[in-house]
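Shown here: the complex without one of its protein chains, the others still in place.
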Amino acid sequence: MMRLEPRTDPSNIMIGLTPILAVLATMIFGGLLFVFLGKNPFDAIRMIFWDPLLGEHAFYYRGQILVKAAPLIMIALGLSFGFRAGIWNIGAEGQFIMGAVIGGATGLALYPMDSFIVFPLMILMGSIGGLLWGLIPAYLKIKFNANEILVSLMLVYVAFNFLVGMVTGPLRNPDGFNFPESRSFQDFPSAHNPELWSGTGIHWGVLVTLGIVIMAYIAITRHIFGFNVRLAGQAPRAAKFAGVNPNKMIAICLGLSGALAGMAGLFELTGPAGKLTTTFPVGYGFTAIIVAFLGRLHPIGILFAGLLLAVTYVGGDIIQSQLSLPKASIQVFQGMLLFFLLAVDVLVNFKIRIGKRITK
Amino acid sequence: MDISVVSLIASLIVAATPILLAATGELIVEKSGVLNLGVEGMMIMGAICGFIAAVNSGSPFVGFCIAAISGAILSLLFAILTQYLLANQVASGLALTLFGLGLAALLGHSYSGIKPPSSPKFEWFGMSDISIIGPIIFNHDLMVYFSVFLVLIVWIFLKFTRAGLILRAVGENHDAAHALGYKVIRIRVLAIMFGGACAGLGGAYLSLIRVPQWTEGMTAGAGWIALAIVVFASWKPWRLILGAYLFGGVTILQLNLQANGFAIPVSYLSMAPYLVTIVVLVIMSADRTRASVNAPASLGKIFHASS
Partner (left out) sequence: MTLIRLDNLTKAYPGVIANDDISFEVDKGEIHALLGENGAGKSTLVKMIYGLVQPDFGMMRLEGKGFTPTEPRTARLAGIAMVFQHFSLFEALSVTENIALGMENPPSLIILSDKIRKVSSKYGLSLDPKRLVGDLSVGERQRVEIIRCLLQDPKLLIMDEPTSVLTPQEVETLFLTLRRLRDEGTSILYISHKLEEIKVLCERATILRRGKVIGTCVPKNETAKSMAEMMVGSKLKSPKKSKANFGMPVLEVDELTLKSLDPFGTSLKNVSFNLRSGEVMGVAGVAGNGQDELMFALSGETLTDKNSIKLENEFIGQSNPVQRRLLGLLTAPEERLGHAAAPEMTLAENTLLTGFQRQKLGRRGFLNKSGAIAFAEKIVQKFDVRTPSVRNGAKSLSGGNLQKFVIGREILQSPRVFVVNQPTWGVDAAAAAFIRQALLELAEGGAGVLVISQDLDELMEISDSFMVLSEGKVSKPRPAKGITIEEIGLMMGGTEIA
C-alpha cells in the first residue's frame, strides 16, 4: 500500500525537481493526447518544444518567444506575491485589459503630440488603470469581506465588455471605416513601443520585465515585505501576531499585481498588438497563473516558466499550422502542465512510502 | 417598450437553470468542506460532451447522461489532486477550469454551427394553457423541473438524513469527524463527483437547450457565477433558487433591453450580470459573523490524517 509521510522540513531537491517532472509528465500525456488526435506524438512534441528554439525557422520564432514571455512573466511576478500570501487575484486578464485601455486612451487623447513624455505617461496611466482595477476586489474584500477570487474574475468580463464599448465608441479610429478598433500605435511614433533590435523581439516591455524580475527577487529574499508575504501565506495568525496588517497586505498584493498586469497590457498594446481591438485579450492573464505556479512563485523560477510557456505558445502556433490542430490543443497542454505540477508537488512536503510502516 | 412580463419570467427560469444545477452541486461539495473552483471547467466539459453525445445519438437524454459523467470524471481529477495528493484547492480548481476550457475547445472543434436534437417540453396534461401560470410554470423542458427537484432532494438530504448529517460534520470539522471514525476523504471524493456531475448537467443545459448550439467558451463565467450564488445562498439549498433566478432575471432583462434598442450600448448592458453578481456577493458577505457561521468551518482546508 502507498502512504504519504510528512517530511519534517520541505525537500529542497524536490522544489527544483518537481517542475521538471511535471514537464516530463505533460510531454508523455500530451503525446498520448496527440496520438488520440491521430497525429505523430514525437513530431508534435518536437514542434512544441524544439522547433521554436532550435528548429529550422527558429531565428524567426526566438523573437516571438520573448514577445510572448514578457507579459506572462510580468503578470506572473505580480500574482506570485498575492499567491504566496494567500490572496488570490485571478482577474489579471481584466487588469491587463484595463491597463491597455486606460494607458491607450491616454495616448490616443494626446494624438498626434510629438513628445518623449507621451510613452512614459502612457505606461504610468496603464499601470494606474490596472492598479485601480485590482484595488476594486481589494476594497470589497477589506470593507465587505467579499471573496476576491470571484470578484476579480467577474471583473474580467466587465473589463472585456468595457473594452468592447470603448473600441466601438469613444476610442474607435475616426479614420478607420467604422471597424471596431482604435488608431494604430505604429502610426503614432511618440506612443509606439517598437522592437528595439530587429529580429530579437526585445521591446521596452521585455527590458522592464527583466528589471522587475530582479526587484522581485530582492523583495522576496532580502526584504521584510517579502518575508511578511511569505509569513502571511504560511501562517496568517503568526503574521498578525508579528504585526502584519492583513488588510494592508490584501491591498498591496492586489494593487501590485493589478499594476503589473496593467503595465504588461500597455506594453502589449503599444508594441506587439499595435491597436485596441475586441481580440486584444488572448488569455495572458490566465496563463500567467500557470507561469506563477510552475515557477514556484519564485522570481527566477517564473522567469524560466514564462519562457517555457512562451515556447509552448509559439510551438502551439507551429502545430496549428503544420499539423492543422486546433489552437485549443495547446491550452489543454498548458492546463495539463499545471495539473501535473500540482500533483507532483506533494513530493516536496511528503515522502512516499510503500508497504507497511517500519516496525522493530 | 415591448417586454411581456410572462415571457420574461418564463425565459429567466431557462436562463437560471444551468447555474442552478451547477450551484446545487457545488453546495454539496462546499458543505463537505471542499472548495472546487473548477465549476466553469466542468460545466464547459459537460456542455461539449453532452452536445457531442446528443448529436451523435440523436437523444438529448443520452447527452445529459454523458454530460453528467464527463463532469464527474473531470472532477475526479480535482478530487485526486486535493484529497490524495493534498494539493491546494484554489490552485487545483483553477487548473481544472483552464484544462476544461482547453479540452472542451479541442473536442468541440468540429462541432460548431450544428444544431442539437431538441428537447421536448414536459407534458403537464394541458396545464400549460392556464393563463399566466401556464407559460411560466407548466411550459418547460424536463431539466427545469429536475433542477428544482434536485434542490428539494439536496435539502432533504442535508436536513433529514444521517448521510447528510455526516457530510455536514465532515465539512464542519474534519479532524473530529476522522476521530469518530468517518472516512473523510471518501466522503469528500463522492461529494466532489456529485458536484462535477451537476456542473456537467448545467453545462449541457446551456449547449442543448438554452442556446442551443456549441460555441467555444460558451459558459462565459456561468461556473463562477454558480460559485457566487452558493455564497449568496449562505449554503442553504432553497436560497440557491432565489439567487439563480435573480441572476437569470438580470440576464434576461439586459438581453431584452438590448433587443429593444435601449439607449445604452450593448457592451455596457452585457456587464450587468457580472456587476450584479459582485453586488450580491458584497451584500451577502458584509455581515462577517453571519457569513462565518453559515460557511462550513473546514472549507478549503487540507485534511491529512497524520496518525
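For clarity, chains are labelled A and B in written order, and residue numbers in each chain start from 1.
Just so we're on the same page, a contact is a pair of C-beta atoms (placed from the backbone, for glycine too) under 8 Å apart; a residue touches a chain by one contact, two chains touch by 3 or more.
Fair warning: this is a prediction, and the values are worked out from it, not measured in the lab.
Listed residues A:174, A:211 or A:243: the one in touch with the omitted chain is A:243.
Which of B:6, B:133, B:156 or B:176 touches the hidden chain is settled by the complete complex: it is B:176.
When the omitted chain is restored, the residue from A:29, A:50 or A:227 that touches it is A:227.
Which of B:6, B:114, B:264 or B:297 touches the hidden chain is settled by the complete complex: it is B:297. Residues 162, 165-166, 168-169, 172-173, 175-177, 179-182, 288-289, 292-293, 296-297, 307 are the ones on subunit B that touch the missing chain.
Residues 5, 8-10, 222-225, 227, 230-231, 234-235, 237-243, 245, 357-360 are the ones on subunit A that touch the missing chain.
Everything below uses one rule, namely that only the chains that are shown with their structure count from here on.
With centres defined as mean CA coordinates, subunit B is found 28 Å away from subunit A.
Within the complex formed with subunit A, the subunit B residues making contact are 37, 77, 80-81, 85-88, 90-92, 94-95, 98-106, 109, 216, 220-221, 224-225, 227-228, 231, 265, 267-268, 270-271, 274-275, 277-278, 281-283, 285-286, 288, 291, 304, 306. Those residues of subunit A that touch subunit B in the shared complex are 4, 6, 37, 83, 88, 90, 140, 144-147, 149-151, 153-158, 161-162, 164-165, 168-169, 286, 289-290, 293, 326-336, 338-339, 342-343, 345-346, 349-350.
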